[in-house]
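One structure is given below, encoded as structure tokens.
The complex appears here without one of its protein chains, the remainder shown in place.
Then we have subunit A:
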Amino acid sequence: MKQNNNEIILEVKNLKKHFNVGNGVVKAVDGVNFSIKRGETLGLVGESGCGKSTTGRTIIRLYEPTEGEVIFKGRDVTKLKGRELKKFNREMQMIFQDPYASLNPRMTVADIIGEGIDIHNLLSGKERLERIYSLLDTVGLNREHANRFPHEFSGGQRQRIGIARALALDPDFIIADEPISALDVSIQAQVVNLLQDLQKEKGLTYLFIAHDLSMVKHISDRIGVMYLGHLVELTESIELYENPLHPYTEALLSAIPIPDPEIERTRQRIILEGDVPSPMNPPSGCPFRTRCPKAMDICAEKRPEFKEAQPGHFVACHLY
């Protein structure tokens, strides 16, 4: 059941992450603002290269931000050091996209899950093992799995191990970076159900990064749409699907094939021309104007502000 408290657990202010690549600067994330309430799931969608993963990684400080603030429970994460940082690391965890690359093949499952516990010196010996067993239980694996190695597991099971690892330190906030895109459809449903059950049980807050829009809609309370390092639209997930404001969101939604032949036969699709421009040399003004079917003169001159066009519905577009 939805909690009624409106405590904001995470606030991202004007976050920028630029990468120096020798012959230029890639503006992967270029001024992103949003906040997440406790117990909420915020979905972040967009095409590859739009900066959604970089946003997630910068929030958890896998990358140092170029500019901006990340306020987590009242503290600015970007300035944390030493003991404070270690405490933060326990409160925020991450689930990675590739269940094959994100588990160390030389470590047993117990050691993978227990690594965080060891680093933070939380438990040892029998208690540590008990904790690992209970985590395995929680994610739907069994204790015999503890002494095995990652190669003995299927993709879905590996992703469960990744989730158990993320849960080991009892975090409040989990960043899930495309946790299901490497899995088969039937297995995707298993993992999504698990994530939702855990959220209910433990009151977790999720930042759910994905490019599969139908799954994002299913799991998220609100969804942010990113394009070329900018957040272009942010609103409740149902509102986003029923009333998309930004032309990019419209195109993105119309591009999803619906598994229903009757709908597909009659559907008109907005097909975007061309590819996403290079983030090294983004277009002036609105980043989407080069592919936008509704582009106007002003779009080339001025970057549209990210503002509340309708209550609770933010969009960055000159049409509004």
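Annotations
Throughout what follows, contacts are C-beta pairs under 8 Å (C-beta built on N, C-alpha and C of every residue); 3 or more make two chains touch, one makes a residue touch a chain; residues count from 1.
Please note the rule applied: contacts and distances are computed from a predicted model.
A chain of the complex is left out here; the name its UniProt entry carries, from "Protein CotJB domain-containing protein", "Cytochrome c domain-containing protein", "Peptide ABC transporter ATP-binding protein" or "Isoquinoline 1-oxidoreductase", is "Peptide ABC transporter ATP-binding protein". Considering the whole complex, the residue from A:Thr55, A:Thr205, A:Ser237 or A:Thr290 that touches the absent chain is A:Ser237.
In the complete complex, the hidden chain is touched by one of A:Glu152, A:Asp170 or A:Asp275, namely A:Asp275.
In the full complex, subunit A makes contact with the omitted chain through residues 47-48, 154-157, 184-190, 192-193, 196, 211, 213-215, 217-218, 237-238, 241, 251-252, 254-264, 269, 271-272, 274-275.
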